[in-house]
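All protein chains but one are shown in place.
And then chain A:
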Amino acid sequence: MEADEKIEKISSQTLISNSPSKRIRIRPLTKASLVLRGTLVVLVLLTAYTFYTIDVKDVNFVQGMIGTAKNVKVMFLEPHLSHFSFSHALYQVMITLGLAFLTTVFGAIIAVFLSLFAAQNLSSKRVSVVIKGFAAFIRAVPTVLWVLIFAVAAGLGSVAAVIGMTFHSISYLIKAYSESFEELDKGVIEALQASGASWWQIVFQAVIPSSISYMISWTFMRFEINFAVAVAMGAAAGAGGIGFDMFMASSFYYDIREIGAVTYFILVIAILLEVLATQIKKRLKVNI
């Protein structure tokens, strides 16, 4: 009897001591969640402080918004070409496309060979780490900066743009290619090795045929990126093409209607490239 009472006492005590004082936490407060909350609070405070201290001079916020909207309306609803003709614009777009194409092709050819040595299943670990490290470093610096760096030697213009863009394309494609090479089943390489095939034969007979569709879709992806970069290069590095005309229209003539027209040109090309890319990928999936 006594023992029973004791048990009852203990259990009721624990119940009481548990229930009112502490609420049950579903999500435990770990170090990671504390850091996350701290970061969010700091960001909110910084944003509030910025808005409070921002120097807007005499610009009325509402008027500013309305003015911008008007500009956008003029730019995109009333586009026209005043300083150059339609055929000139088309020609310049072709130059920009040419720049993108050239740098992608150069980049792809060089990257194929380097990525063979960067893929861990085809090369030694040391060589792979060195090449991948270099590629990561090159990728970390934006393309525009590379172009400006090469402009020191080649002068501002198309040569610097081609070298700089190729440089960045190589490192981008090395990563893409080598990763698709690494996905190849180890056994396939082993099978060909066991039959006495050499390294180059294995690469061209097994590795590249297996990853060709990945390679083509990555290359096309880079071509699209390079087209966008080539537009910017026209303005930033004087590489010519539609980007330079856009730069002149915006900062020299201040003709926002012409900016709108050029933007439409670039948009159409970008859409065409996208459609082409989807078509190619579709074919690849069926045939290869």
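We take it that contacts are C-beta pairs under 8 Å (C-beta built on N, C-alpha and C of every residue); 3 or more make two chains touch, one makes a residue touch a chain; residues count from 1.
By our rule, contacts and distances are computed from a predicted model.
Selecting from "Phosphonate ABC transporter ATP-binding protein", "Spore germination protein KB", "Phenol hydroxylase P4 protein" or "ATP synthase subunit a", the unshown chain of this assembly corresponds to "Phosphonate ABC transporter ATP-binding protein" (UniProt protein name).
From the options A:T39, A:N60, A:S82 or A:Q201, the residue with contact to the chain not on display is A:Q201. If you put the missing chain back, the residues of chain A touching it would be 185, 187-188, 190-198, 200-206, 209-210, 212, 288.
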